[in-house]
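One protein chain is absent from this view; the other protein chains keep their places.
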Amino acid sequence: MNALLILPLAQAASGETTSGSLLSAQGADLLYLIASIFFILGIKGLTHPRTAVRGNAFGAIGMLIAVAATVAGPALSGHAFDFTMIAAGIAIGAVLGALTALKVEMTGMPQLVAVFNGFGGIASALVAGGAFLLAIGTETSLQGDIATAASGLIGALTFTGSIVAFFKLLDLRSLRKIPGAIPGQKVLNGLLLLGALWFGVQLVQDSSQVSTYYAICAIAAVLGITLTTPIGGADMPVVIALLNSYSGLAAAATGFVIDNNVLIVSGSLVGASGVILTAIMCKAMNRSLTNVIFGSLGPSADGPSADDVYGGKVKGASPDEVAMLFDGAQRVVVVPGYGMAVAQAQHTVRDLANLLEARDIEVEFAIHPVAGRMPGHMNVLLAEADIDYDKLKEMDEINPTFETVDVALVIGANDVVNPVARTDPQSPIAGMPVLDVDKARTVVVVKRSLSPGFAGIPNPLFAMDNTYMMFGDGKKALIELIGVLKEE
Amino acid sequence: MNALLILPLAQAASGETTSGSLLSAQGADLLYLIASIFFILGIKGLTHPRTAVRGNAFGAIGMLIAVAATVAGPALSGHAFDFTMIAAGIAIGAVLGALTALKVEMTGMPQLVAVFNGFGGIASALVAGGAFLLAIGTETSLQGDIATAASGLIGALTFTGSIVAFFKLLDLRSLRKIPGAIPGQKVLNGLLLLGALWFGVQLVQDSSQVSTYYAICAIAAVLGITLTTPIGGADMPVVIALLNSYSGLAAAATGFVIDNNVLIVSGSLVGASGVILTAIMCKAMNRSLTNVIFGSLGPSADGPSADDVYGGKVKGASPDEVAMLFDGAQRVVVVPGYGMAVAQAQHTVRDLANLLEARDIEVEFAIHPVAGRMPGHMNVLLAEADIDYDKLKEMDEINPTFETVDVALVIGANDVVNPVARTDPQSPIAGMPVLDVDKARTVVVVKRSLSPGFAGIPNPLFAMDNTYMMFGDGKKALIELIGVLKEE
Amino acid sequence: MELFGCFFVAAADGGTSLIALLTIFMLAVFVGFELITKVPPTLHTPLMSGSNAISGIAIVGALLSVVALGGEGEHAGMARWLGFFALVFATINVVGGFLVTHRMLAMFRSKK
Partner (left out) sequence: MELFGCFFVAAADGGTSLIALLTIFMLAVFVGFELITKVPPTLHTPLMSGSNAISGIAIVGALLSVVALGGEGEHAGMARWLGFFALVFATINVVGGFLVTHRMLAMFRSKK
């Protein structure tokens, strides 16, 4: 279908002006162009922490301009429509969005991003669907038909996929065992995709049937579920980044449907962003995207068992003992991991760092690119706790210096400090770049047990001579440690 | 005028296909899109020496695609035209271009770029003019009229400006004294610009007069001359980069005239490139663009005279004496400057470096961003002499290490090693970042006399205790030095 | 409608306008790639939520769809509800996305 042929939508794109609108169609288009510039400047702002707040504001301004151009433009004026419904839609959305954004814990960011992603995707699919419905009975263009089918497919898939990701992230541990690939999973997915594409072809050949569009969306929605369900909960961040990219592509496709440049520009920006983040995460985990989506990463049966690795070699240490390790230390590096996020220990970590610094100890934070469950997850948590970002060191920067570290304090990190990645080419994380914590003079690991991290493999670091395990919940253990240090 | 209304040109842009053309209008447009992608990938290739050759090839392929799309597209087919004339035009251009490109000495690059720039500019202006002529008598659009006027103005100005720059670069020394700003120069330039703009307005108001377009071009051509003539010959590189940017803008404007995306995309790329190079050069010279274009940078009367600076303090050294300085040296840094280019000494420098390296001396090259007369000028010359680009160090990298340099060998450089830039806030080059050659243990300067460099000021480096002047033409002096070193 | 060689057919249907849209798409993808490879890892989470908010641009399409609220056709009723839900979802995405990104970014600061 070609939205250009629907009268009201068309006026936004063609040359006609409806008397009564504040802006001519060209005026509105010019504002859309300005909005695109703001979006680009917004992303540009995010390339540096100093300009990032302003960049985000630019993005918001761009959105405001685009909305204003639409409202004041010719498309909305001169038509009888239920203004209450628009106002209600915006009000409901704004309140829900604002509440969620203000209430969410920083540890809940992955879930939030997942669910917002899904909303972006479904909105695009719904818009394309609306335009499709309105165009029924008119002649349509191949361009519009293809874009409509693409928008429905990608949008619906993004929606259900994101919702699954959301639930998987909500409670990682309990859901982790459940799904697993059902037999013939890949065949099923393939069939679903073929089905959706088949209906897409139908839509292009005959764009007068509403049911075709619904069928595409329904199949894509099922596909979104079957694709994401078997993926390990901890792989969800990669999936989310990919879905982020899809939500952008859906918006761009909708731009082709309604012939609107600003949708195309911003959709492409988001699409590129998601693709790059996905690639970064896969690289940091040394896995291919296909492996993340179709491979299963379970505890490998043939690797060394936990007993082999730990048997009799693990030394526990009480907070008092750990406190003594800091006597005379000059350089301490804190390695935060997913467990710190779970324990919400970031503020306690900050207090500890301040205490150590008050003793003239140099404290730095070593941030692994996939520590936690989102790219940059640790940075956000530590920033929340008001820790100067100059103290956060990236892996490549800090790795060569671990030999001069007196105490490496590992808080709830596991896989990202597992030396097996370097030493055992058979291990499931072989080749994944890790923080070389084992080279520090002493290592203190704070976690609740010897249970494995996301990759499900034992970690020989815990059994090293110079490693001390301080068992306990991240936050509680650190509070005790702080208590001891203060008493001294 | 609006080229869309000219029948033949229009077919390239509208939906009609002329029977007999190989490609539909849409096919041609698609090829133009692909050509644009090649241009972007071409520039992207230039971001690393390893991919640069491929990048340039991509650019050439893009151009080939664009030309093929035009020739095979509907615009050229089905019309009676003199094919011989096209073939002749292309043949003449290709032969002249290829000969120039293959014959030019690497030291002549600035001149070559200048003259090619001018050709690009005039070609754009001529195309816009041709389209304008053909549209006379038809109704024209404001967009097309504005773009035509812009293309004529920028194109003609770029042409004459580049030609002046070319001649100034051909023989710097002899032309340098001649021009100087004539009285009332700025007023004249302002009047010319106003005149050109006035005719531009005329053209927009009444696009049926050929003479209006000629008037714009003629005035702009004069303006190109009066603007560039007073600018010092050594400032020409900045002017060339700016004109480079203009030639891109002219192409983009022509793209608006004939409604062609590939012209707009590639024109904008070139425009951006020129602007950035201009900014980089201005920054490296610590001058503003206005100062380059309108200011005059002569020997400042109030600065210390050459006698004050040099009187009795300059030590000459023979090749034999200089050769001895290399005995026991461990680290030598070569600082090439404009004089090396004039003397065409790059191959001799390479021989010298090889000789020193054979003696286990570490040899590096310190490249100042505006050494020579073009950004990257020294890099090209040294690369021509087959010197590994890993040995070329940028200013910021090498400056902190000059204290550990045994011999700094300055070959035909002057301003870029003048410590006055750091020490004397009154000096015309105050604040320009320079290579801290004066911190090396010994300094050897190869030049013909004590005469100043481009900035026209004396250089206290030459009078320092640990500086030895080896007077003579760069190439000859080095050959003698090599002779002595080989005898030893 | 012929499907084979559909891309060219599509080009033929949409005219230059489609090529212009594709050119815009291509250029925007390049801009996106170049910019986003420059975003430091520290800012990857805010980038994700911020770009997320930008993908809520579908709000513009949702607003345009509401003109259907006054429409008469057979499917206008359904289109109205699709538009309404699109509006709600897109607004959540936009408002929530920019706000939460702001909250996160406001936490980043150098004490230097």
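Order as written gives the chain letters A, B and C; numbering starts at 1 within each chain.
Everything that follows uses one rule, which is that contacts are C-beta pairs under 8 Å (C-beta built on N, C-alpha and C of every residue); 3 or more make two chains touch, one makes a residue touch a chain.
Every value quoted in this text rests on a predicted model; they were computed, and no experiment measured them.
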Chains still shown that are in contact with the chain withheld from the display: A, B, C
Residue of B:85, B:187 or B:358 touching the missing chain in the full complex: B:85
Options B:104, B:194 or B:430, residue touching the unrepresented chain: B:104
Hidden-chain contact residue, picked from the options B:49, B:311 or B:400: B:49
Contacting the left-out chain in the complete assembly, out of B:169, B:236 or B:277: B:277
Absent-chain interface as seen on chain A, which is shown: 13-15, 24-27, 29-30, 32-33, 36-37, 40, 259, 261, 265
Residues belonging to chain B that touch the chain removed from view: 8-9, 12, 32, 36, 39-40, 42-44, 46-50, 52-53, 55-57, 59-60, 62-63, 66-67, 69-71, 75-76, 79-82, 85-86, 88-90, 92-94, 96-98, 100-102, 104, 106, 109, 112-113, 116-117, 119-120, 122-124, 126-131, 133-134, 136-137, 141-143, 146, 201, 204-205, 210, 240-241, 244, 247-248, 250-252, 254-274, 276-277, 280, 367, 369, 374-377, 379-380, 383-384, 386, 388-390, 392, 394
Residues in chain C touching the chain absent from view: 16-17, 20-21, 23-24, 27-28, 30-31, 34-35
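Definition applied: only the chains that are shown with their structure count from here on.
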B-C or A-C - the one linked by more C-beta pairs in contact: A-C
CA centroid of chain A to CA centroid of chain B, Å: 45
Numbers and ranges of chain A residues touching at least 2 other chains: none
Chain C, residues touching no fewer than two other chains: 18
